[in-house]
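Excluded from the complex is one protein chain; the other protein chains are retained at their positions.
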Amino acid sequence: MAYTISNRAKPVDRKPMTFAEKLYLPAIAKGLTITLGHIFKKKATINYPEVQREFSSTFRGLHILNRDEEGRERCTACGLCALSCPAEAITMEAAERTKDEEHLYREEKYAASYEINMLRCIFCGLCEEACPKDAIYLTQTFAPANYDRKGFIYKKEDLLIPQKN
Amino acid sequence: MLILSVSLSFIIQKLILIACIFGGSLGVALYSTWAERKVAAVMQDRRGPNRAGPFGLFQPLADGVKMFMKEEIIPMFSSKFLFILGPCLSMIVALMTSAVVPWGPDMKFRDGSSVPLQVADVNVGILFIFGVLSVGVYGIMLGSWASNNKYSLLSGLRAASQAISYELALGISIIAMVMMTGSLSLREIVDQQTGLNWNVFKQPIAFLIFLVCSFAELNRAPFDLAECESELIGGFHTEYSSMKLGFYLFSEYISMFVTSAIISTLFFGGYHLPGLDSLAPHMPGWAFSLLGVGVLLGKSICFILFFMFIRWTIPRFRYDQLMNLGWKSLIPLALVNMLITGAVILLKSH
Partner (left out) sequence: MDLYQLAFWILAILTLSFAIGVIMSRNPINSILFLILTFFSISGNYVLMNAQFLAIVNIIVYAGAIMVLFLFVVMLMNLNSDTEPQKNFLIQFAAVISGGALLLILVATLKSTITGLEVSQIDYKQQSNIGLIKELGNTLFTKFVFPFEIASVLFLSAMVGAVVLGKRDQELNVITD
């Protein structure tokens, strides 16, 4: 008895074909019934731009940078998201908030620039989990196609939720 | 000396007929490419081309424009003349077979004149088809040799040996049928099959062999060893681009259409359908004739669809399996079929 990985494994049958098999015709008829049967099956594809599939509730897509209730940026540029990122897709520069910027940034330190390279990102969601300020979230959309690589490096302006008013 | 006794009206009449047949074949072939993609899609639970026009019906035009716009590449160190001759020859041969097919009953006009819907009723019609078929392989062979590419050359050799092997079985299977009909003229063969008196019921084995061999002669799956992309890249059209590639691909669809028409003519009664003849007195002659053309077209389209179903169902044969099937199964079967047919005819006549 040959060694088998599971009891479902079947040894390859190398017996010469029987006469009925050599006729090929029964096998062809069988194959045709299968393929012709598929004509009446439901299509597996959809007309994409007109019809779109729903995402699953746990889908992780493009990132956004969140604002608080008063519309101030939550991000404090602590760098934990960049640290947790396995793909090293996030870079940022921190800056200190001045007196007249208090209505713009919630914390004393904020991200002067914040970039995510969507070509590197693997959408694992670890940045979302690492963020202590609830500033970064993954949404249910995905990055649209672009003509050059530059277009896939999302700046802070691309990531921030637009101001509510 | 029928061929050389010509008058001007005869020439014009034939020229119009030839133009119609060429146009018709090209049109059917054009939409065969669309149908092939649709059939493939439907069998694989996909949708197929549906963007260009309603149901993607303008897709073949878009494909054609794409082909014309592509860059034309002629490999260095190859014979340029033969390289261009290859696809042209394929195209010519594909269109030439349609000359002997009777496309419909004679068109009778009110003044008593009648126009046959067949370009040439040669008395060796079936043999003419064989002649053209046997020349058909030159297009592939020359193209593949002129490409100066190992894969192309291998594919050309495959195509040639496959064509020669299957031509034998094809010929022998037809001999059995010709023994029964007693004529080589396609027009006479069609007119023997009125009603449901179709040859397929009298010679089912010959039909089967003919069908299998026509797959091989057309280089279509499961016998498309010549363009086997998994081992020969693209086979004979590896080096071809632009409309020369288009000619190769397109000639395959044209010959598929003409072969379907020939199978319908030889085995399925051509333009005859049971009960159709009773309609003849009730309508003008030209309308009845067009109805016949429609019947033949319908039968041919059924066969084209069958060719496509088979292509998307059965995996490609291995080369040794192909040769075994041809030489060890089909040829003996065809010989036995011929022998039995001959014996039956002999016994009946005594």
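We call the chains A and B, going by the order they appear; numbering starts again at 1 in every chain.
The rule we apply is simple: contacts are C-beta pairs under 8 Å (C-beta built on N, C-alpha and C of every residue); 3 or more make two chains touch, one makes a residue touch a chain.
Model, not experiment: these values are computed from the prediction.
Put simply, the hidden chain is in touch with B once you look at the whole complex. For the chain missing from the display, the contacting residue among B:V39, B:L153 or B:I314 is B:L153, taking the whole complex into account. Although one chain is not drawn, the whole complex shows that of B:I21, B:L95, B:V122 or B:A176 it is B:V122 that touches it.
If you put the hidden chain back, the residue from B:L57, B:I73, B:I164 or B:I340 that touches it is B:I164.
Here one chain is not drawn; of B:F58, B:Y138, B:W286 or B:Y319, the residue touching it is B:Y138.
Interface with the hidden chain, as seen from chain B, comprises residues 1, 3-4, 79, 82, 122-124, 127-128, 130-131, 133-135, 137-138, 141-142, 145, 153, 156-157, 160-161, 163-164, 167, 184.
Keep this in mind: only the chains that are shown with their structure count from here on.
The geometric centre of chain A is 50 Å away from that of chain B, both derived from CA atoms. Every residue of chain A that touches chain B in the complex is listed here, in rising order: 22, 24, 28, 31-32, 34-36, 38-39, 41-45, 47. Here chain B touches chain A in the complex through residues 42-47, 50, 309-310, 312-314, 325, 329, going by the rule given at the top.
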